[in-house]
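Here the complex is missing a single protein chain, while all its other protein chains stay put.
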Amino acid sequence: MPLRLIVRRLVMVLAVVWAAGTINFFIPRIAPKNPIAEKLTQMAGTSGVDPTKIKEMAEAFNVKFGLDKPLWQQYLTYLHDVFTLDFGQSITQYPVRVSTLIGGAMPWTIGLMATTTLIAFLLGTLLGAAAAWRRDSRILQVLSPLMMVFSAIPFYLIGLVLIYFFAAKLGWFPLSGGYGIISIPDWSWEFAVEVLYHSILPALSIIIASIGTWAIGMRGMMVTVEGEDYMTFAEAKGLRPGRLFLRYGMRNAVLPQITALALYFGQIVTGAVLVEIVFAYPGVGTLLLDSIKLYDFPTIYGIVFILTLTVALSMLVVDLIYPLLDPRVRVEA
Amino acid sequence: MTDRVVQIAEEADWGSLHGKLLACGRYLIRNPSLILGLALLLALALFTLLGRLMLDVKLAAPLSAPPAQPPGPGLPLGSDPQGRNLMAVMIEGTWLTIRTGVIAGGLGVIVGSAIGFISAYLGGFTDRAITWCVDVLLTVPAILFLVMISAVVQTGLTSIGMALIVAALAWRRPARQVRSQMLVMRSSGYVDMAKLSGLGPLRIIFFEIAPNLLPFLVSSFVTAVAAAILASVGLEAMGLGPQNEPTLGMTIFWIMEFSAFLRGLWWWILPPVGILIVLFVGLYLVNAGLDELANPRLRRRA
């Protein structure tokens, strides 16, 4: 892989992180009122919270955000914090650090997203390739448009439909959550099965909705590849159909799919966040929803930032893998 | 020897009305997604427009009906636990959601085309800088930033405000697409020819390039509307929408907030989900149809 390309991608990731951080910094400051101060006043007004604790929190946040210092200094401090992944403490669960909260939820989200994306990518790519290849197959010709229509529907709406039928009506699956209400998370076999059981519907809603996206892309590419001269020549060589399909057709058609994968990460994260909310799945999405409801701004900033970082890093990984698949991008003498 | 070409069906002749109809009809049969998509969108438009005539949308406010009633006389879709007439909610919600999408998508396409256009026109460093910024912003998951914005301005948000927030990031994709189209057309033979015919840069842009950009902008608009609806409904489902307006997204939020599944209020759940699905699928099909119209290769292979 050409060094120039790697450097460019790294600069891109840094720029994304910087942009995300900067937007995070300025949005609350442009706002007419200080959301955190407001939230604290609101909490002070409601009974049951120890006034001394509130004062302590207010001071902690003032120090944290350096609200007494000039704006540029606040900005630099902020950038430093962001690059060290220090988002301060949660308001609602004070004094728990935001990074601890996110760290607890992140494995759930990453696990759900990574598995479903992988499965959907593989199935969708295969389906799309097969639909382009076997234009005489009835099943494929019905299945693939159906999947493509599903791709237009947001993940969480499919999630709602699945919950309605398979959890509420049929009762085959739990309505929500990542594990049973009475279970205590541990590393036991039983707990693993429970987690798997709870993740089926959320995973299914993501997979159903995203297979079509990959199938559309792959079908289009495969049709293009079929029109290429090398496919004509390969056919004239009398190759076995299997080799023609895999080594000549799919092998070339899949390359743009990999690039598309990198571009879709943002959408996948967005979709997954909403699916978690619909299923009350204990990942970052649900944490985000709770933070929104309780105006826990440090946590909201932290989540937005971490998810952006995840997207940027995933794209980087794809970019680094790509040259292994395409000899044309490899370093030239 | 036989003739080389044998007619087996009537050729559509653009000269006559009959021929035009024949050609259009044949084309639409080859491009069913366009018809189906348009039909779905038309059905939704009729539903919300006729519905507003037949039912007072004020009934979409809480306490206008007995709470949590199943469908029955006077309440065709029942009511929710806060006493909203759900039929009225669906009529008004569809209207608000589509309006948000059209405003945000429209703004996105207008602003985005302007940016893409300026970028391609100026070229050089400005172009590279703008393109790079757009690329960086495209990497950022839009909805997360919209979450930030709407979380900050949340109180007193209206559905129009919602549209403006969504528009804040809706310009990125059109900007990029318009730029690349402009670049393609700028180096086309007919632009060179127009230069030779003594046309100035402005006339070339407005009379040579713009008309060819038009079909492309239509498709870009449909995509932008779909994306804007997706974003706004997503935000609302997180509770970040206009609290006092019965948009479809807010309805989804209330459904989850009031545990409609546990309480078995199916008449509350299914209509908004169904309408949203019809809306998204309709937009998708129209876009796929337009794609086929614009891209001759797909057309030939279909």
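Labels A and B are assigned to the chains in the order they are written; within every chain, residues are numbered from 1.
Here is the rule we go by: contacts are C-beta pairs under 8 Å (C-beta built on N, C-alpha and C of every residue); 3 or more make two chains touch, one makes a residue touch a chain.
The rule is simple: contacts and distances are computed from a predicted model.
Per its UniProt record, the hidden chain corresponds to "Peptide/nickel transport system ATP-binding protein" from the list "HPr kinase/phosphorylase", "ABC transporter, transmembrane region, type 1", "Cytochrome bd-type ubiquinol oxidase subunit II" or "Peptide/nickel transport system ATP-binding protein". Of the listed positions A:78, A:179, A:214 or A:248, the one in contact with the omitted chain in the full complex is A:248.
The chain not shown here is touched by just one of A:73, A:100, A:137 or A:232, and that residue is A:232. The missing chain lies against chain B, touching residues 1-12, 26, 188-190, 192-199, 208, 211-212.
Against the chain not shown here, chain A presents residues 228-230, 232-241, 243, 247-248, 251-252, 255, 325-328, 332.
As a working rule, only the chains that are shown with their structure count from here on.
Chain centres here are Cα averages; for chain A and chain B they lie 23 Å apart.
Residues 132, 135-145, 147-149, 151-153, 226, 230, 233-234, 237-240, 252, 255-256, 261-262, 264, 266, 269-270, 273, 276-277, 280-281, 283-285, 288, 297-298, 301 of chain B touch chain A in their complex. Residues of chain A that touch chain B in their complex: 12, 15-16, 19-20, 23-24, 27-28, 31, 35, 148-149, 151-154, 156-157, 160-161, 163-164, 167-168, 175, 220, 223-224, 227, 263, 266-267, 269-270, 273-274, 277-278, 288-289, 292-293, 295, 297, 300-301, 303-304, 307-308, 311-312, 315.
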